[in-house]
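In what follows, a single structure is set out as structure tokens and then discussed.
Complex shown without one protein chain; remaining protein chains in place.
The block that comes next holds chain A.
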Amino acid sequence: MRSIFFLLMSGSILAGLAACSNETSKTLPILGSRDPVTKVVDGKTITDTLYHTIPDFELLNQDSTLITNQAFEDGVYIANFFFTHCPSICPTMQRNLLKVYEKYKGDKRVKFLSHSIDFRHDSPSVLKSYAEKLGVTNDQWQFVTGSKASVYGLADSYMVYTKEDSNIPGGYDHSGYLLLVDSNRHIRGAYDGTNDEQIQLLFDELAILLKEYE
């Protein structure tokens, strides 16, 4: 009788440990295309994988300051594309991203980057006023503008669809994805910013990604 009890005990402890290790070992994939590169190191030919990477950028933020990738390289960030007078998906997407911002406010490992796709109307002062009204009170969340070519080109790198379209209310068509990017500029997750379940997944996966920085 006793040995059965011990057997059961040790079995459940093992199962518990297995469940735990399973939990902690989960890592997020690197999204996007990947290319094999062969190079010669110390006389040997080795093959490495080149992952999809966010390119260099230089954009004007809500304080009329030029910011580059450098502003985001010491942690992770969540990027999206919007415009201030967007009548459709943007308010819902920003309302949801605000929840993530509020949870991580003060945690310098997590930053936020909203690109305006309305390069005509959304000047830094318009973005500043928008950020204040949204409830963003520190520089953890940057709102940026740039030339159409630079912002729309970046959207392609973030795998977000953007298009000027006068038939759409507001004048611009775009998808409401939130992209989780690591310090190596790799996209580690993509979430529909208008879907509550996807937002919960973002909360969970952001916590998993942050474990890589502990």
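By our rule, contacts are C-beta pairs under 8 Å (C-beta built on N, C-alpha and C of every residue); 3 or more make two chains touch, one makes a residue touch a chain; residues count from 1.
The definition used in the following text is that contacts and distances are computed from a predicted model.
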Choose one: "Cytochrome c domain-containing protein", "Spore germination protein KC", "Multiple sugar transport system permease protein" or "ABC transporter ATP-binding protein". The correct choice is the protein name in UniProt for the chain not shown.
-> "Cytochrome c domain-containing protein"
Checked against the full complex, the residue among A:26, A:85 or A:148 that touches the missing chain is A:85
Touch with the missing chain holds, among A:100, A:134 or A:202, for A:134
Spell out, residue by residue, where the missing chain touches chain A.
-> 85, 87-92, 94-95, 98, 130, 132-135, 169
